[in-house]
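With one protein chain held back, the other chains of the complex are shown just where they sit.
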Amino acid sequence: MKSLDIKKYPGFRAITLFCLFILYGPMLVIAVYSFNSLRSITSWGGFTFAWYLKAFNNPTIQVAALNSLFIAVVAALLSTMIAVSAALALARGKTFKGQSALFALINLPLMIPEIVTAVSSLVFFIAIGFNLGLLTILIAHVVFCIPFAYLPISARLQGIKGHFEEAAQDLYATRWQAFRFILAPMLMPGIISGLMLSFIVSLDDFIITNMVAGPGTTTLPIAIYGMVRVGFTPEINAISTVLLLTSLVFVTVSYFLSRNAPKNAKTKPLQH
Amino acid sequence: MAAHFNLNANSSKPSQTIAKDQAYQLLPAVLLICLFVVLPLCLIAIFSFLKPGTYGGVEWVFSAGSYVQFLFEQDFLTENLVFSANYLSIFFNSFVLAITATVLCLIIGFPTAYFIATRPERTRNIWLFAITVPYWVNLLIRTVAMLFIIRDQGPINSILIATGLISEPIRFAYTNFAIGLGLFYSYLPFMVLPIYAAIERLDFSLVEAAHDLYATRRSTLWNIIIPVVKPGIIAGCLLVFIPSLGSFIAPDILGGGKNLMIGNLIALQFQGSRNWPFGAAVAVILLTLVLSILLFFAMRSAKEARK
Partner (left out) sequence: MNAQDKMAISIRNAAKQFGNFIALDNVSLDIAPNEFFTLLGPSGCGKTTLLRMIAGFETATQGEIFLYDEEIEKLPANRRSVNTVFQQYALFPHMTVAENVAFGMRMLKVPKDEITKRTSEALSMVQLAEFSHRRPSQLSGGQQQRVALARALAPKPKVLLLDEPLSALDLKLRQSMRAELKRIQRQTGITFVFVTHDQEEALTMSDRIAVMSAGKVQQVGTAKDIYERPNNIFVANFIGETNLIEVKIESIVKSVANCRMFDGSLIACTADAIAANIKTGKISVRPERLKLATKSSKGIKGVVTQSIYLGTDTQHIVRLGNQTELTIRSQNGDGPDANYEIGQEISVVIDPGVARLLTE
């Protein structure tokens, strides 16, 4: 029987499920095979953690993981600090001439094809005589993480409606105290969300990192790329699964933080 | 994007010039982006007009050779410039693949966005979240996972062989098909999100009115829903097409380096064959293409907003 609900289109649910299947299928397959004790694709030899142990004991992966972690933590912290500062001026301060141009500038890294950013960074670092390595990766990551950190922070700031800083200053707080005691705590979910998003964006980046890493410096994506070039091993599945899960956890936390945002940011009277 | 930016004026009228403290707050971000994004882009633009160095790098001599090389090649015998479609065909291939991926994403993405937007509010966010998550998951790993599945010894071929449907593995990997599939899979969430946003804002009394005026589901979809949510569809298509066009990972991994796209062509000039000015020229061409497409649609939507 045809549904009488005119909003419904038959088959759309099936397509949605198919869409999710396509999106998650490959990831699930990789995760499942990372626990298969056999190297075989077709048969299941039983559940094992052996590939994870093997991956964790691989010195190349160890070094790459440490590099990735270090870069992602520092890049997330720096880019979030920079993004908070920029968002305060653009999304909370008074309007001014050229505001939308500056907004576009901050989001510029999102609009340029990543490969173009990658090669131009490479050329630039070489031109100014920087040695390619951890530092160049770090600089590149900080810069392109800025818009990712900026988005949740400015969204949160725009959700904070009301003269809270003025109220704080009216109650004898200095500008810094008004930020420290009032705006910063209210902004915190956005800041954490920004930290997490920039962390995973940095952790996951391959194209730019690969260009500016120079010989000998590896991060996890570079290590995985190198291993895939040689051939598939269950180790790759294991280390990939770890990265997948990391992203998943971080995105989920960040999502729930930003979802609860509007509720406690408002203090409008109930009648409204 | 900038047009939707909500300017939160603190109750006073917009002051004309930027306040001192705002300038200080913006300084780090602006400085870093200018220094490490804008300046390198300028450098690339300059490099595209230089001569390649013998061992990589550049020679500081003006030359439009890189752009000439894009369209012509020197005949070995006569040393005359002869038109060559080698690089153009890579661009053509990239466009075809990006358009294919965009169309595929639209076919799957629109019904998905529609379905999600018509869910009850409580479950809607969960569906949406499920669609968004893959975007934040490592693109390289997602692409590697795709290769893992479709390669000759991968699960799909293994299952097909094991069931006796085929005797030889079907060659999916390292083909244009694989790249298209990879692009589709990479950027599908980008299609769903803006269309979803548009449908969620759609006033469904329009749909009721159409049905009331004897429209069928199909004619309502074509005559009412799709025209109204068109801006969302355009945004989705742009968000898929533009990164697809400049994609590097999908063609590199799934194309196996044989089926090049623009992104690989650029990367190659800075890695293997080492012709920086030519790579720079291709990068400039790609960037120009992308920015003009963006500008075109930005101006179009601005024009429509004024109407």
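First chain written, first letter: the chains are A and B, and each begins at residue 1.
We take it that contacts are C-beta pairs under 8 Å (C-beta built on N, C-alpha and C of every residue); 3 or more make two chains touch, one makes a residue touch a chain.
None of the values given here were measured: they were computed from a predicted structure.
From the options A:Gln158, A:Gln177, A:Thr233 or A:Thr252, the residue with contact to the chain not on display is A:Gln177. Note that of A:Ala89, A:Ile115, A:Leu157 or A:Met186, the residue touching the chain absent from this view is A:Met186.
In the full complex, chain A touches the hidden chain at residues 161-164, 166-174, 177, 181-182, 185-186, 263-272.
In the analysis below, only the chains that are shown with their structure count from here on.
Centroid to centroid, with C-alpha atoms defining each point, chain A and chain B lie 18 Å apart.
By the touch criterion given at the top, residues 1-3, 5-12, 14-19, 21-23, 25-26, 28-30, 32-34, 36-41, 43-44, 47, 57, 108-109, 111-112, 114-116, 118, 125, 127, 129-134, 136-142, 144-149, 151, 153-155, 158-159, 162, 184-185, 188-189, 192, 204, 207-208, 211, 217, 220-221, 242-243, 245-246, 248-249, 253, 262-263, 266-267, 269-270, 276, 279-280, 283, 286-287, 290-291, 294 of chain B touch chain A in their complex.
By the touch criterion given at the top, residues 6-9, 11-13, 15-16, 18-20, 22-27, 29-30, 33, 41-42, 81-83, 85-86, 88-100, 102-109, 111-124, 126-127, 139-140, 142-144, 146, 150, 157-158, 161, 163, 166, 175, 197, 200-201, 203-204, 206-207, 211, 221, 224-225, 228, 232, 236-237, 240, 243-244, 247-248, 250-252, 255, 259 of chain A touch chain B in their complex.
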